[in-house]
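Of the protein chains in this complex, one is absent; all others appear in place.
So, chain A:
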Amino acid sequence: MGAVSDDVDTLRLWRENNERKSREILEKWRETLGKNVDKLGNEVHVILEQVCLAALDCFQIDLAHICISRLYKEFPDSLRVKKLEAMCYETNENYEGALKILNEIIKTDPTNSSARKRKVAVFKAQNKIIEAIKELVEYLKIYMADAEAWQELSELYLNEHDYNKASFCMEELILHNPHNHLLHQRLADVRYTQGGFENMELARAYYCQALKLNPTNLRALYGLQMVTSSLAVSSRSTPQKKKDNAHLAQWACGEIKKLYTEKK
């Protein structure tokens, strides 16, 4: 019994942290959870959903079907289960079928946001990035407060090398969640990739903010080091700025070294 509740806890942790870990989930399912489905308590449905997603990720269609039919037995009219069915179609690369189901879901429940998000994913899976962006922009006109969607849109724009729009999405995310160092670091990454004097200066500011929020963000340290060392030799910097940037680069270098000696 201990092993089962341990595994349930691990799965919950992964679920809450958005970790993909599909193969590990399936292993746990094969070893303990699958044999003890009746003992899972009130989390059984969420776990079935999670295992179903993991199964689709590893192309274990029959396991996914088992999960879905179990869930259907419990909730015959559930749109959430129907969405899983659509995902099954996606895995089999039957994108028309998937879209049909998703459109049905949206028709019965126009406020169903997850089905709309799946539509974006369907386009993405077919590598129709432009369509996916269009769909997602439409979605964001309705659900402006959906941080996940903004993040996805930013990734899609990055795929299309549209850095300005991607950084706009990142800025929107920072407004949603100003204390998240990862977002600041990401926006700095985008600005640094864009290049140019002004963008470099912006990147430096955002890297610094990320480090202020979390001094152990190694990626931000590296970024800061690179940005400041290129600003230190930039022809558009004043001598005072050059000095400051060189100083900052040195500091970042020292911090990186310190972090690595601590890790050892």
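Keep in mind that, in the parts below, a residue touches a chain if its C-beta (ideal position, glycine included) is under 8 Å from a C-beta of that chain, and two chains touch if they have at least 3 such contacts; residues count from 1.
The rule is simple: contacts and distances are computed from a predicted model.
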| item | value |
| --- | --- |
| Chain not present in the shown complex, as UniProt names it (candidates "YEATS domain-containing protein", "ATP synthase subunit 4, mitochondrial", "Membrane magnesium transporter" or "serine C-palmitoyltransferase") | "Membrane magnesium transporter" |
| Per the touch definition above, residue among A:Ser22, A:Gln225 or A:Asn245 touching the missing chain | A:Ser22 |
| Which residue of A:Lys28, A:Lys82 or A:Lys124 touches the chain not shown here | A:Lys124 |
| Options A:Thr91, A:Thr193 or A:Gln250, residue touching the unrepresented chain | A:Thr91 |
| From A:Leu53, A:Leu79 or A:Ile174, residue that would touch the chain that is not displayed | A:Leu53 |
| Contacts of chain A with the absent chain, listed as residue ranges | 17-20, 22, 53, 56-62, 87, 90-91, 93, 114, 117-118, 120-121, 124-126, 148, 151-152, 155, 179-182, 185-186, 213-214, 216, 219 |
